[in-house]
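If you scroll down you'll find the structure; I have some questions about it.
As you look at this complex, bear in mind that one protein chain is not there, while each of the others sits in place.
Per-chain numbering from 1; labels A and B assigned in written order.
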Amino acid sequence: MKKRILALVLVSIMALSTLAACSKKDTTDEPGTGTKTPPAGGASDGTAETPDGQRELTVWLQRVVNETTNNMIEARVRQFGEENDVTINVELIPYENMMPLWTSGIEAKTLPDVSFMQYQEAGRFYEQGLLTDVSDVIATIEEANGPIIEALKGPTTFGGAQYAIPQRFFSVAIHYRTDMLEAAGFNAPPATWDEFREIAKATTNPSEGIYGAGIGLGATNSDAEWLNQVMLWGLGGAIIAEDSQTIIANSPETVAALDYMSQIYLEDGSTPPSAVNWDDAANNTAFLTGQSAMVGNAGTLLAAIRADDPELYDVTGIAQIPAGPAGFFAPSAGGYLGIFNQSKNQELAKELLAYLFDYDWYKSWIDVEVPSIIPVFERSKDEPEWQDPLTRPFIESMDGVTFIGYPGEFTPKAGEVFNLKLLNETMANIVVNGMTPQEAADILQEKVEAIFNK
Amino acid sequence: MKKIKLSNVLITLLLLLLVIVSLLPVYWTLNTSFKVNSEIYNMKPSLWPKKPTVQSYIDLVVKRNFLPSLWNSFFVSFIVSVGSVAISAFAGYAFARLDFRGKQILSNSVLYSYLMPRSVLFIPLYMLVTTFGLRDNLMGLIVIYPTITIPYATWMLTSYFRTIPLAIEEAAEIDGCGRIRSMIQVVFPLAKPGLAATTIFAFTLCWSEYMYALVIITRSETRTITLALANMVVGDVFAWGPMMAGSIVATIPILLIYMISSKNMVSGLTVGAVK
Partner (left out) sequence: MRALSRERKKELLAYCLIAPVIIYLIVFMLFPFIWALWTSVTNRTIGGNADFVGIDNFVTLVRDRVFRQSVWNTIVYTLFAVLGKVVLGMIMALVLNAQIPLKNLSRVLLFIPWTIPTLVSALTWRWMYSDVGGFFNYILMSLNIVNAPVPWLYDPKLAMVSIIVANIWRGAPFIAISLLAGLQSIPEDYYEAAQIDGANAIIRFLHITIPSIKDVLILSTLITTIWTFNDFEIVWLLTGGGPGNATQILSTYGYTVGFMNLNLSKAISSSMIAMPFLLILVTIITNRFKKSEVD
């Protein structure tokens, strides 16, 4: 009896220790994994070299819809590794999945050497002291390629130094159905929000399930948050004042703007009923299916139409986002590249960044996805790819690029307000929950103040 | 006689209804996976593909290199489900059949450990895996997936063991079997349907796990199917075709395993006969 128990215990222990042994073996076999002990550690958490003395870089890049672009940049990074005798761990990851990855990377100190980020994250990472100053890399790049659009550097510049390099931008433009607009008697796309509302009403036909304005709200919807934000700015409202500190979410101007915006849903009825809980993909679907005559989206939508639906492509027009009484504002969604200062191979990481901005390669990479992706250099505007009426509005929109926090500076707190999609929530409070614009604005004011006073 | 027939018809109809309800989304998935993109986006959806194509499946395998992730998921799920059911079976037996001090509190705490959501647990578990040096390694998943399967398996097996009449085991003991022998040779075989069901469920829990895999695995060579599928949900235009094809392909191995093991589940029918 006792023997049996003993045997059983032994078997369990053996099973467990085999598991442990296996895992140990794997650790030393794989340079990419991180441990606290120097010999087996990855570059990302302390050691710069693998056991055989090879230098190493871990790189996280943004995975986008277009596989060609993804493959090109991955190959480029690997090529850098070959040319410089560096072991490369490069991964392409959808932005949607990044938050848990960064979070756990920060907590366990296992961040990569180089990572893409949006300026919102760059701001937070800078505040937490995680980023390396890359001003020198930007200087090198600009010396070779001419200036980077000045505005794009703003939100990642802290105390005069730059902490992330703008790599590519996703500009938003109105995609509209030329046939639907013509049928309703309009020969040109809307230039102002008033015109937008008018055209939207004229093209709406609920009995056929067609709604002119393909704009929406949604708790996780950053496209919608952006459109609401630029509309609010265009109409003269704002959440944060010029001093970057005072909250003006319930100022008369903002309340009036919110009122105007909610009328598109409540009074005009020109948005699809489902729009109150749209996700990022829903406005695309609305346009691709013919539900909406006008949607605001990045060029990924145009690219999808071009690739999959030639008939729709023939009747698709592109225009800048409408302007309001306060001017023209465009969303600023873009990818930046930064170096985490835990990296032990900072010089190498900087070389890699410069390598990714070699103009000929950079242009060939961007050109795959015109107009979904906007290059960051001033001179790009003159390139032939951007002279077409379907692509021009995208690059011209860069003139109106406005960063979160406007009319103040971009601050991480402002980024937080954006990330919480509070404008979508405010609009939902009016449109779904039946609050008055003033009530909804008061709640917004309270919430934003809570964030700023933390 | 007539009455029995009527009830059989009713049951068959009910079965048909259940099958339809269960398969509706599956039909939609299949339907979509054979469509071309312009047909996928349509205000009036087509109930079957007008221009059926296997392009999505080709894309999935060739462009998106989906098959290695199938193997990764299989490898992890197999080891974890079999391993955790094995150790849970011993614990389950102890909880079901033996009396010992601290039994109640110990068995309860197995379940207590199950109460925290994965959407929070992933941070400490990630730190743990990193300390063991198992990041970006399937072994990392093998080490933490039992947190999902063990509490469940231990409790399920406890209850299955308790449905086996004590008399059978006592009879075995009188015949001179020791505790361990009666456990392994009498109780486990009788609990086969339960063991099989528990293993299958443990397997599928690992198979469709996403949150832990997301943070622990970043390298494409070690990607599991859920990560491969999540990579098709990029930005605002999803790769619906390959994604749907991927979920069909990902479902097939489980169904095969289930079909094979469902024989074992049936063998439980003889429980009564042993008496």
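Convention: contacts are C-beta pairs under 8 Å (C-beta built on N, C-alpha and C of every residue); 3 or more make two chains touch, one makes a residue touch a chain.
Note that this is a predicted model, so its numbers are computed, not measured.
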{"item": "Touching the absent chain when the full complex is considered, from B:A172, B:V186 or B:M243", "value": "B:M243"}
{"item": "Residue touching the undisplayed chain, where the options are B:V36, B:V61, B:L128 or B:A171", "value": "B:L128"}
{"item": "Residue ranges of chain B at the interface with the undisplayed chain", "value": "7-8, 11-12, 14-15, 18-19, 21-26, 28-29, 40-45, 87-88, 90-91, 93-95, 98-101, 103-104, 106-121, 123-125, 127-128, 143-144, 146-147, 150-152, 154-156, 158-160, 162-164, 179-180, 190, 193-194, 196-197, 200-201, 204, 207-208, 210-211, 225-226, 229-230, 233, 238, 240, 243-244, 246-247, 250-251, 254-255, 258-259, 262, 265-266, 268-269, 271-273, 275"}
{"item": "Positions on chain A where the hidden chain makes contact", "value": "1, 5, 8-9, 12, 15-16, 99-100, 103, 106-107, 124, 128, 130, 206, 209, 217-221, 272-277, 279, 285-286, 289, 291, 416, 419-420, 425, 428-429, 432-433"}
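The rule is simple: only the chains that are shown with their structure count from here on.
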{"item": "Residue ranges of chain A in contact with chain B within the complex", "value": "1, 4-5, 8, 12, 15, 19, 22-24, 26-27, 30, 32-37, 40, 45, 60, 63-65, 67, 89, 91, 93-97, 100-101, 103-104, 107-108, 110, 209, 223, 280-281, 283-285, 288-291, 297-298, 300-301, 304, 307-309, 311-312"}
{"item": "Chain A-touching residues of chain B, taken from the complex the two chains share", "value": "36-38, 41-43, 63-64, 83, 87, 90, 122-123, 126-127, 130-137, 139, 142-143, 178-181, 211, 214-215, 218-220, 230-231, 233-239"}
